[in-house]
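Below is one structure, written out as structure tokens; the observations come after it.
Only a single protein chain was left out; the remaining protein chains are all shown in position.
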Amino acid sequence: MKEVVKITGILTSTCIICAFLLSFVSGIAIEKIEMNKQKRVEDAITNLAPYAKKIEEVKLNNEIIYNLFNNKNKIVGYAFVAEGQGYQGKIKILSVIDVSLKKLEGIEIVESVETPGLGAKIKGALFKNKFKNLNISKTIECLKDDPTKDNQIKSITGATVSSRAVTNILNKKIDIIVNLVNKK
Amino acid sequence: MREFIKGLWREHPVFRQLLGMCPTLAVTTSALNGISMGLSVVFVLFFSSLVVSLIKNLVPTQVRIAVYTVIIATFVTIVDIFLQAVFPDISMALGPFIPLIIVNCIILGRCEAFVSKHSLSASLKDALGMGIGFTWGLFLLGSIRELFGEGTILGFKILSSNYNPLIVMILPAGAFIVLGFLVAIMNSLEK
Partner (left out) sequence: MINLILIFISTLLINNLVLSSFLGICPFLGVSGKIESAFGMGMAVTFVMTLATSISWLIYHLILVKFGLFYLEYVMFILVIASLVQMVEMFIRKFSSNLYQSLGIFLPLITTNCAILGVALFMVARNYNFLESVVFGFSGGLGFSLVLLIMAGIREELVYADIPKVFQGAALTLITAGLLALVFMGFSGLISA
């Protein structure tokens, strides 16, 4: 009986000490981690839309939208983060659309864990640049051959699933954002 | 000194003892990832050995493994939080393989096999030796895979742009094959 108490006691106290230590460490770091995430998004926006001089974060129906202003304080575009399931795990994409809501200015992959050498190519400039100036008044289509229309892109060879995941995630979110902004 | 040196070559954790295979194979798609994973393991191994060495006489044998893994898990979480806060890019590249350090057999293996039978200073030297041995093993494997798979090492272009990368080197199959050949080379050097 005494043995059981001792064993349970030691295991429990180890867990409690560890939990305290961790809550302490994460308490210190949490601000920095949030800042890093924020910075990643802001860097991506300035990269895609260098003309945006001011970024304002607004919340519409639980969706976060970044309004982009030029130096005359006029809205010139919108940015938002879309998230969804890729081949290996979560993909997080930041995209910027122009003020008419018809054209994609570009995308940036902020987070992804796709297969190195194949799916990870969605992070490469070659793939991302295909989204520049894409027409989004229709759904974006992901083809295996070269695109013929302005709402189509060609998928990465050997990584069709990752490429499709990106377009699917974008299509879903663009729909929601365009509706929200139009209503406003 | 002997305790430190042996982990670097003669009892090398990766090439000789084949310990900690999951991170060895999984994160070595590039040299940088290899080093980051190696250093994270050095940190966890060092501090876990320290704590385990200090408390080993207090812990009853029945819950030994459970207590050790909780301690290891705590240090791994600290590394994870640290990387997220200070090196977010590395944290993203290593992804789920940081938490898997917990079950990296090198750490529990050293705590069980070495620390429990040796003094504190010997344990710490052993931990550092094993950790650094592990790190250079990962760096070597990562460099080879990055060189043939992308033509670069640590992001610097080594092979001319005419070189057509062997994507298979970065894929899982390449990891197994390169490591297999490295183990064979180490075997022949030993003789």
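By letter and in written order, the chains are A and B; residue numbering begins at 1 in each of them.
Keep in mind that, in the parts below, a residue touches a chain if its C-beta (ideal position, glycine included) is under 8 Å from a C-beta of that chain, and two chains touch if they have at least 3 such contacts.
Here the structure is a predicted model, which means the values were calculated and not measured.
Engineer: Could you run through the displayed chains and say which ones the absent chain touches?
Structural biologist: A, B
Engineer: Have a look at B:Ala66, B:Met92, B:Ala122 or B:Leu166 and name the one touching the chain we're not showing.
Structural biologist: For the chain that is not drawn, the touching residue is B:Ala66.
Engineer: With respect to the chain omitted from the figure, which of B:Ala31, B:Leu45 or B:Ala175 is a touching residue?
Structural biologist: Reading the full complex, the residue touching the unseen chain is B:Ala175.
Engineer: Identify the residue among B:Asn33, B:Ser49, B:Ser91 or B:Asn104 that touches the chain left out of the display.
Structural biologist: Considering all chains, including the one not shown, the answer is B:Asn104.
Engineer: Out of B:Ser36, B:Thr77 or B:Ser143, point to the residue that touches the absent chain in the complete complex.
Structural biologist: Answer from the full complex: B:Thr77 touches the omitted chain.
Engineer: Name, in rising order, the residues on chain A that touch the hidden chain in the full complex.
Structural biologist: Spelled out for chain A, the touching residues are 15, 18-19, 22-23, 25-26, 85, 88-90, 113, 115, 160-161, 164-165, 168.
Engineer: In the full complex, which bits of chain B touch the chain not displayed? Write them out.
Structural biologist: So the residues of chain B touching the unseen chain are 18-19, 21-22, 25-26, 65-66, 69-70, 73-74, 76-77, 80-81, 95-96, 99-100, 102-105, 108, 168, 171-177, 179-181, 183-185, 187-188, 191.
In the analysis below, only the chains that are shown with their structure count from here on.
Engineer: Roughly how far is chain A from chain B, going centre to centre by Cα mean, in whole Å?
Structural biologist: Averaging C-alpha atoms per chain gives centres 31 Å apart.
Engineer: Could you pull out which chain A residues touch chain B in their complex?
Structural biologist: That would be residues 3, 6-7, 10-11, 14-15, 18, 21-22, 25-26, 29, 32-33, 36-37, 40, 89, 111, 113, 115-118, 158 of chain A.
Engineer: Which stretch or stretches of chain B touch chain A in the complex?
Structural biologist: 29-30, 58-60, 62-63, 66-67, 70-71, 73-74, 77-78, 81-82, 84-86, 88, 92, 95-96, 149-150, 167, 169-171
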